[in-house]
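Attaching a single structure in structure tokens format; questions to follow.
Here we show just some of the chains, and they stay where they sit in the whole.
Per-chain numbering from 1; labels A and B assigned in written order.
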Amino acid sequence: MTKQEYLSRTIEHLDLNTFNPVTLVDGMDAMAFQARNLSRAAQIYDRMLGDQETCVYLTLAGSLISAGLKKVIVQLLENNMVDAIVSTGANIVDQDFFEALGFKHYVGTPFVDDTKMRELMIDRIYDTFIDEEDLRICDDVIGHICNHVLERRPYTSREFIVEMGRFLESDEKYAPYRKDSIVYTAYKKGVPIFCPAFSDCSAGFGFVMHRNDNPTGPHVTIDTAGDFWELTQTKLRNPESGLLMIGGGVPKNFIQDVVVATEVIGQDAPMHKYAIQITVADERDGALSGSTLKEACSWGKVDVVYEQMVFSEATVALPLIAGYGYHKKSWVGRPERRFNDIFEKAPVAR
Amino acid sequence: MTKQEYLSRTIEHLDLNTFNPVTLVDGMDAMAFQARNLSRAAQIYDRMLGDQETCVYLTLAGSLISAGLKKVIVQLLENNMVDAIVSTGANIVDQDFFEALGFKHYVGTPFVDDTKMRELMIDRIYDTFIDEEDLRICDDVIGHICNHVLERRPYTSREFIVEMGRFLESDEKYAPYRKDSIVYTAYKKGVPIFCPAFSDCSAGFGFVMHRNDNPTGPHVTIDTAGDFWELTQTKLRNPESGLLMIGGGVPKNFIQDVVVATEVIGQDAPMHKYAIQITVADERDGALSGSTLKEACSWGKVDVVYEQMVFSEATVALPLIAGYGYHKKSWVGRPERRFNDIFEKAPVAR
């Protein structure tokens, strides 16, 4: 098979308007196991949307955007169903920003010879293919932004991602693609996106280029301590909060830690009042990704009244949970938080 | 039960000198399933230690240090069986540095009421307990280092962790504890430790304190882009490389990406020649942690001649794999790489 044949069918993003899972999810409430857990999680999400005092943090870990969940998340943003995002870098840069530049992901298969994929410059994410030549262009764009658009100073990842949104707005050639972009929609809606490990993705390659192109400093740098400070400010601005966590990893830990951060600076904000997590990890290896929300309570991070773990792969569970929240419409009238405005006057990262 | 009763039995770290698993691991080679995979992984680790051209990167994700694996990793460091470490922040700060300050982890149980734990200020990691009052002191020490020891400028996480080692050396009251510390041993041996998401742990609380104590900048900041640049320099210094990965997450991604980073700046280093990963994650959710090393080959990151996934919880598998490498002694005569010396003259992060 040729490269073109491998890259012949594109991933299409699911649209919450094409299905309504409310009766199904409600029917799962009196079942057992993960159906009941999923139903309860959906109800908690709906409840937090209806609780006008509560801001909603969404965390993203795992290859969610390449898997067809981009539009779902954009729809949550557009309808004020999410007020801030904490994500791994790959979802935001390699996958969302990548598609906003006009590139695509492709339906693939795990049953291939990876050495052949390497020769063809096709990158594989389980059953999904990416044209590595496209991805290199994405790296270059980040390098270009560092070299030619930004000041040579520390940026938080949030601040940098705002600039990525601004970049997409700056050139009309991106217009057909940016409208379905998380980075761009969040930029327009003032929703902050934090990537606490921002070098750990295509952005990292851009930063390495930037440094290589500019052997002497100062450089554009990413201030991860500033990220945590900024995230803490959002929690102080809107103390009541709920978590919709997809996967675990750094995003889960980061958003949970923010409660402790407010204590550390003597401005105790309450524990996260609502918390749901979709994950396939379990608790028995003691790792953070599968640790229960009850365990998080021992750390003072999450309250246990409205918490629910859902043991499911995200591409199956998120459409049901997000679709439930969307079609129940408790979010109608929910205000925009525009947390990005907090940081507009002066950069935090320095 | 009182807090003192809950915190009555300490976690003790396994010592590679107390057991020799070589005949067991060799016997597993002609078995099947994970026994055979584990045996093959141990042989690959032994092989990379015997290949004098190859530098060894160790990645740490999951709560490994609190689980009793600290001494094993210190022994790998002491015997030049590891040349650089990429880790989650918690292993390095909340767990290793924490114990180097004189604190302990405790044998606990998952079968407790977490709301009671919260009241007692006992933090739980699955079946392990931590005194949160101790952990707050650890946060304070990081804040103190920021406020009083360091210059107000960007640091890479590696550079900051070197300073944590120097701090442990600066006060003899830490002498009884620091000798078994990863941070301290790496500091003495010139072995770099990278935490690409360095705010995502107790260090983050220290940084928040520092900013709160010093409302106007400049601040000590953490330059995660600089981390990736520095890691890339180690790969360029010693192009042949092998990976011993415990868990997945950011550390796995970060060290794999370094190969691409060398290409991006036109100095193509070879793929990682050897790679083993211990994980309970599987590939079917498309997330990075469970993605196979064959998949990494499609990305041009890992060669497939000597690669092996081991599906096992790390506290069981690492003693066998590290113990095999240790007792086979192929590492005898292996040189110190002292990668930290590369960066000694001038700070990279700026």
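Everything that follows uses one rule, which is that a contact is a pair of C-beta atoms (placed from the backbone, for glycine too) under 8 Å apart; a residue touches a chain by one contact, two chains touch by 3 or more.
Please read these numbers as outputs of a predicted model, since none were measured by experiment.
Undergrad: Give the total number of copies in the whole complex, keeping in mind that only 2 of the identical chains are shown in place.
TA: When the whole complex is considered, it contains 4 copies.
Keep this in mind: only the chains that are shown with their structure count from here on.
Undergrad: How many angstrom between the C-alpha centroids of chain B and chain A?
TA: 25
Undergrad: Using the touch definition up top, name the residues of chain B that touch chain A in the complex.
TA: Within the complex, chain B touches chain A at residues 61-63, 66-67, 88, 90, 110, 112, 114-115, 117-118, 122-128, 132, 136, 139, 154, 196-201, 204-205, 207-212, 217-229, 232, 247, 249-250, 253-254, 257, 260-261, 264-266, 280-281, 283-289, 291, 294-295, 297-300, 304, 313-314, 349-350.
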